[in-house]
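The complex is shown incomplete by one protein chain, all other protein chains being positioned as in the whole.
Each chain carries a letter (A, B and C) given by its place in the written order, and its residues are counted from 1.
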Amino acid sequence: MIEIKRTIKYETDRVKGFGREVMSVPGCEQLEQCIQCGTCSGVCPLSIYMDHSPRQVMALTRSDFKREVLSSVTIWLCASCYACAAECPRHIRITDIMYELKQRAIQEGVYPRRFPIPVLAREFTRMAQHWGRITESLLVLRLLWRTNWLEAFGMWRLGLGLWRTGRFSLRHESIRQRADLTRMMASVDDVVIGALPPPAANHRRGAR
Amino acid sequence: MDSHAPPAPAPWTPRIVAFFCTWCTYTAADLAGVSRLKYAPNARVIRVMCSGRVDPQFVLEALAQGADGVLIGGCHPGDCHYVEGNHKLLRRFQLLQRLLTDLGLERERVRLEWISAAEGDKVRWAINDMVETLKPLGPLNLPGQQQAWDRELARRAENPEPAPDGPPPGPTAPIPSPL
Amino acid sequence: MKRNGEPEIRVGFYVCHCGHNIANTVDCAAVARYAATLPGVALARDYKYMCSDPGQELLRQDIQEHRLNRIIVASCSPLLHEHTFREATRKGGLNPFFFHMVNIREHAAWVHTDRREATAKAQALVHAAVRRVAHHQALQTKRAPIHPAVLVVGGGIAGIHAALTLADAGKQVFLVEREPSLGGHMARFDKTFPTLDCAACILTPKMSRVGSHPHITLWTYAEVAKVEGYVGNYEVTVRHKPRYVDASRCVGCQDCIKACIYKEPKFPDTFNAGLSKRKPVYLPFPQATPQVVVIDPETCIQVKTGKCKQTCLEACVDRRAIDFTQRETLERVTVGAIIVATGFKTFDASRAPAYGYGVYPNVYTALEVERLVNASGPTGGAIVLRDGRQPERVGIIHCVGSRDEKTNRWCSRVCCMYALKLAHLIKERTGAEVFNFYIDLRTPGKGYDEFYGQLLEEGVQFIRGRVGEVTDWAFMPEEEGHLVIRVEDTLAGYVRRIPVDMVVLAVGLEPQADAQAVRRLFNMSCGGEGFFLERHPKLAPVNTFTEGVFLAGCCQGPKDIPDTVAQAGAAAAEALVLLDRGYLEQEPNTAFVLEDCSGCKSCLPLCPYRAITIAPETERAVINEALCKGCGTCVASCPSGSIGQNLFTDQELFSEIEGLLAPAAAT
Partner (left out) sequence: MTTFAYYPGCSLKGTGRAYEESLLPVLAALGIKLEELADWNCCGATAYMAVDEVKACVMASRNLALAEQLGHRELVTPCSACYLVLNKTKQYLGESRAVAQVVQRALGLVGLSYQGNVPVRHPLDLLVNVVGLPAIKERVRDPLTGLKVVPYYGCQLVRPYATFDDQDRPTSMDRLLGVLGATVVPYPLKTRCCGGSLTGTLPEPGLHCAYILLKEAVKRGAEVIATVCPLCQFNLDAYHHKIAAKWGPVRVPTVYFTQLMGLAFGLPARQLGLHRGLVPFAFEAGARRPEREVVPPDRPPPATPACRAGGPLAS
């Protein structure tokens, strides 16, 4: 039996203002300029796994399809290699937009339970903020614990290899002035980058 | 205005007199218009054929008449329609800047920008940027100051002697030279 | 307002709505009411379109009915309509220089959003004009004769067409081309879109007509070195590069080429985009005009070292056309007008490294493929790869270097169509599968979209997506040994890897490398992208800001052959207007010396035109009105204030300043 789904979008499917909101974040302004050429998807090494190509994510964002964008696997597949941003003919910082979309998805909790990437991001931030440094082996263990601890058994071979070559450590790396770091981070707890005033309009292109 | 209520006094914003050469900067300002670029309404343009026509007296007169800043726009060096009028202006401008500094005026009040006919965007930037630079400096208000000086002179002329039992005459407040 | 000994000033003031253009942002009625309160204003009106016939008529009638003696129109830029209103003023019986124009469209209505602020600014500008106009004097324009000859710079299709048009009208034309032959880019094409007529067939007859036209002096292998003077009377110095061949003696037999000490061609042939080789002595291409060989100083042994056997000289012993003693020479001509048609260059594809030009030999630029498909090209029209194989799959990448913030922002206008043309020719001649990778297909010309339809019918593939990369690594078996294009097929919604044998880069058009130097030479302006700037994008598309210098062809911006020819014709017509009128009306904005000149001579070195001298009898400065261009630099610099400038007197400018800063109007 062929499954039939409606694919039309009505105006009520849009979350009006979402695109504007994203484009007002510093670094994301150039999205206004997107001409949908597809260069980003053409150079993206991960685009072959994406449900929406990076280009489509740009279009969906600009057209206020918030749910579709934030629930897309694309934003999580972005490996931050910056190939798209480097090649984009409109200087759109696509990687930064992906970061912005990831942040929003995390804030709104729009991702599958036990989905490892947001968990990693959260564990990473916690560890970085608490200890000041990252101990990679411990981070991986924590990640596995929070997502799929069965997988930990599948990792024995890698762990052993690292142990053998002296690259596995269970001792927390840490900075001395942890208190300083905590104070610094606490001072920006409630600052949201999108709410900051935009940079002053510069004279962008000099010409003769 | 449709409303009969008197409009609330607008907050102070700088008044800028701009001298633009007809070939480059005035044309660039036209281009800004044709491109519908939006910029601050504080600058009023006087067209001259060449920035070389801008006499320092014009600048001083504009300030004396109540301008808070003067913007001069000319062709880029090497691009003058009249070979090198803009170079001549540049020399004069540097002297003028020294004079203004000696008079106690902020250098930012008089500004020179090279803007080619293609740089409508730069006109917008220059005017907006100048307005932003002048705002923190506040009004220059030379006409008002001049009146104050006049009144002060008149008062001193009427009461030439200080009160005999007043405090000893200290250093009198310096009277800045009117421009 | 009354001034000593002069009639009462009666200003007629008009503010134009310009439809909604001004009226939407500026309260025109309020501006008129304000003007009416100003001293000397006898009449103030607002009107929908002042530049219309009824608007001008209104002005004319008012002058007579209301005895107006000064006119102010607040509307658009004086660069646009000052002339119109001066003429209307004159028709009303007033000297046209009693008119003054206030720019409240480009300088207020279009650039501000707040109606109150825009209106206040307009009022200040109007106040300045009212103050200023009181000081206006009656002035007379002067007439200067125009030299009835034209210089055309550039011998591509634009220059050729402009030169022929002028010469056919009986004008003397000097055509300067820096390459050894006429023809430009068009001479290198095989077919032209969309009609597919052969470029050589339509260009060659025009080239030979230029070569033989009695009114055209053709100087190839020459460049303009210097331009002095002004409209009607330009003194141009032309530099003739030594071609080591006496053009008057060479008959184009090419015996010297056969006799050259180099038995085989060895050096890259620039005309064939380096795809073939030539000798140091060469004819640029078979249909070259003039049919005169040229010797390349970079590679000729005799020119470089003086130690060649000079076998070429022996072969030419009868005609003695070869002359190694030639040196660069300069020549001066006087012309009334100049047409600049210096063309374009194509984008350097190695600046888009993702496409592998210069790395992978089978990545070509479109110009290289133009030569490949050309019957007189390096392969005799066979489309083959560098190793001689015929390609089975060809990818044509559009917009290379164009529409890209990293390189050139503009659309080059012709690439879509020439890419379609090449796709058709490749498909027709090789049967290869041809893919076009495009962002947007732009086919807005006569017969252009129909041509696109024809290609669709022929089975040429169109993939909407800007190519991400061209590489030589294979992932799938079918990709082994091929170039692979990775692209998002944005319409199908998939990323694709497409193996091809040949990649054609549809490179965009750019200003010539020396456009800035040429711009300075002719005192023109360039747009932000570096193409020469026309005076007005719509109303003066072939004029420049320098009177008497006109633009034709791609030096003004990318365009196809029909548009180039049309523009060249327009430039020729503009030049003809000047030449046929025979004289020039000069703006009377010249400087003049007042009586209190002390003869200090400080103004003398300031004048770039040497218009100021010291009269021996009075020992005062004198200004030669014919030489003065009206910049006003001497006026601003005179230490005793003894020089004035018509239309820009100190009084006029001071009163303008006062007016601008007068207390704001009550609205």
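Note that in this section contacts are C-beta pairs under 8 Å (C-beta built on N, C-alpha and C of every residue); 3 or more make two chains touch, one makes a residue touch a chain.
None of these values were measured; they are calculated from a predicted model.
Partner chains of the missing chain, restricted to those shown and counted over the full complex, are A, C.
Of the candidate positions C:168, C:223, C:472 or C:560, contact with the unshown chain belongs to C:472. The chain not displayed touches chain C at residues 350, 353-354, 358-362, 386-387, 471-473, 475, 481.
The chain not shown here touches chain A at positions 26-27, 45-46, 48-49, 76-77, 79-83, 85-86, 93, 95, 99-100, 102-103, 106, 116-118, 120-122, 124-125, 128-129, 132-137, 140, 143, 157-158, 161-162, 165-169, 173, 175-177, 180-181, 183-185, 187-188, 191-193, 196-197, 199-200.
Here is the rule we use: only the chains that are shown with their structure count from here on.
Once the centre of each chain is set as its mean CA position, chain A and chain B turn out to be 50 Å apart. Note on chain placement: the centre of chain B and the centre of chain C lie 37 Å apart, centres being C-alpha means. Along chain B, residues 79, 116, 118-119, 124 each make contact with two or more other chains. For chain A, the set of residues touching two or more other chains reads 205, 207-208. Remark: chain C residues 354, 399, 403-406, 439-440, 464-469, 486-490, 493, 495, 516, 525-530 touch chain A in the complex. Interface of chain C with chain B (complex): residues 77-79, 103, 105-114, 116-118, 120-121, 124-125, 128, 520, 523, 525-528, 533, 537, 545-546, 589, 606, 608, 629-633, 635-637, 645, 648, 650, 653-654, 656-658, 660-661, 667. Per the touch definition, chain A reaches chain C in the complex via residues 35-44, 47-48, 53, 55-56, 87, 89-91, 205, 207-208.
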